[in-house]
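Every protein chain but one is kept in place in this view of the complex.
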Amino acid sequence: MKFGVLINEGPYQHQASDTAYKFIEAAIEEGHEIFRVFFYHDGVNNGTRLATPPQDDRHIPNRWTELAEKHDLDLVLCVAAAQRRGMVDEDEMKRNSKDANNIAGKFRISGLGQLIEAGIQADRMITFGD
Amino acid sequence: MLHTINKSPFEKDSLKTCLRYAEKGSSVLFIEDAVYACTKGTIFEKQISDNHGNISFYVLGPDLEARGLDNSNLTNNIEIIDYKGFVKLVADNEKTQNWL
Partner (left out) sequence: MEDQELESGIVKKFIYVNRKAPHGTIYAHEALEVVLIAAAFEQDVSLAFIDDGVYQLKKGQNTDGIATKNFTKTFGALEMYDVEKLYVEKESLEERGLSEDDLSVDVEVLASSDLKKLFNESEVFFNF
């Protein structure tokens, strides 16, 4: 089956990102396809390149990057939510005249249409939030 | 249909709302802080037991364990599953409603 996953909460603040990660890991092991992982609201903060969590704790953004690299996942940060929260890739940096960008590897910024497309194309859509 | 609940029932009334919408034959899965609804001796024990027979109840084992809970004082007729079981529930049900 093709799964679409929506994550509405940021890293560490809420268990949503962790539960989604474990769910996706299990889904892949069971032979399912992850159509897209879409990050909305504070969920866009999962895509930061600048997190430095304590060494004895999981590194949530890196964990997403590694999973995406291993399984070629499509990790999408909503552009509107990202702009509000200062999550900036190179294109957004130029477009909005910012002096830095901060998106971690394997994340891309795109519009809400990507979430709707996931709803249309995936066999199952599941939300992790607060 | 699969319903998931993730907030503690003492914090938010998502369980109450969920049970208004969960029909006969549906499944309800407790994850994250919602697992607290599954222990015996809570005010929710009866709500869950009253619906047994109409609704299949599940709880995510790793979330129970994280919170120091286990089989020993779980309300009857709630099946403990792991993440693979969670995936299977989503795959087996045409629709999933996540009560946040």
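Lettered A and B in written order, each chain numbered from 1.
Just so we're on the same page, contacts are C-beta pairs under 8 Å (C-beta built on N, C-alpha and C of every residue); 3 or more make two chains touch, one makes a residue touch a chain.
Because the structure is predicted, anything quoted here is derived from the model rather than measured.
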Message: Need a quick check: the contact residues on subunit A for the chain that isn't drawn.
response: 6, 8, 40-41, 79-81, 91, 109-117, 119-121, 125, 127, 129
- line: Note that subunit B touches the chain not displayed via residues 1, 13-14, 17, 20-21, 23, 94-100
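Keep this in mind: only the chains that are shown with their structure count from here on.
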For subunit A paired with subunit B, centre-to-centre distance based on mean C-alpha positions, whole Å: 26
Field: Contact set on subunit A toward subunit B in their complex
entry: 1, 3, 8, 15-16, 19, 22-23, 25-27, 29-30, 32, 124-130
Field: In the complex with subunit A, residue positions of subunit B that touch it
entry: 4, 6-7, 31-33, 62, 82-84, 86-88, 90-91, 96, 98, 100
